[in-house]
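Missing here is one protein chain; the remaining ones are kept as they sit in the complex.
Presenting chain A:
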Amino acid sequence: MTGAFTTPSFEGLKALLLHREHANTEALERQFARIGVRVTRVWPELEPGLGFGDFDILLFDADMGYDGQFAWAPGEAPMPTIALIGSEAPGRVSWAAAHGADAQMLKPIGSSGAYSALVIATHAFARRKALEQKVETLIGRLNNRERLAEAVAVLMVRHGLSASAAYNRLRRSAMEARVTMDDAALRILDETGAGEEKSSGL
């Protein structure tokens, strides 16, 4: 069974709704109640004693919202976000987009839309987090390329090897020690950096 076939359940989730009191927010609260999501509505900012960390999902007003409402830089919301869009003036829509809204709902809000927005926002958020993770790993690897080259050079000098033989030796030692190439390279550089010429077993 793949994830594509599972019925999402939002029962018990806590949503933060950043919007002034309005018929739209009442309609939204009714929709969320039907699917078991508890809504806390605040405007314009969180009251003392409440933190964004207390919530699983954020809905914010794209019409009257402003940067200072959020505790993070644009696009870095630590939870799925849904923009509530009234005016489709490009300035407001771009602002909501810059804040990395994972999904959107258009006002006026009637009796549908919240469920699909939740499904899309949670999917988009999961994808966003997975991508961030991947980018972090890749940046780490990129940074390590220099180390890798340095470690190969150390092995060439130390053992009088060709570049490819030194590379193979590094790879073999990584495999034997069951660590990544990066970690194996780091070990060699650490030894060299400490200025000790004792045998590393390589």
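Everything below uses one rule, namely that contacts are C-beta pairs under 8 Å (C-beta built on N, C-alpha and C of every residue); 3 or more make two chains touch, one makes a residue touch a chain; residues count from 1.
Convention: contacts and distances are computed from a predicted model.
A chain of the complex is left out here; the name its UniProt entry carries, from "Chemotaxis protein CheW", "Acyltransferase 3 domain-containing protein", "Branched-chain amino acid transport system substrate-binding protein" or "Acyl-CoA dehydrogenase", is "Branched-chain amino acid transport system substrate-binding protein". Residue A:Ser112 is the one among A:Ser112, A:Gln133 or A:Ser164 that touches the chain not shown. The residue touching the chain not shown here, chosen from A:Lys14, A:Arg34 or A:Arg145, is A:Arg34. Take chain A: the residues that touch the chain left off the picture are 1, 5-7, 9-11, 30-31, 33-36, 110-112, 115.
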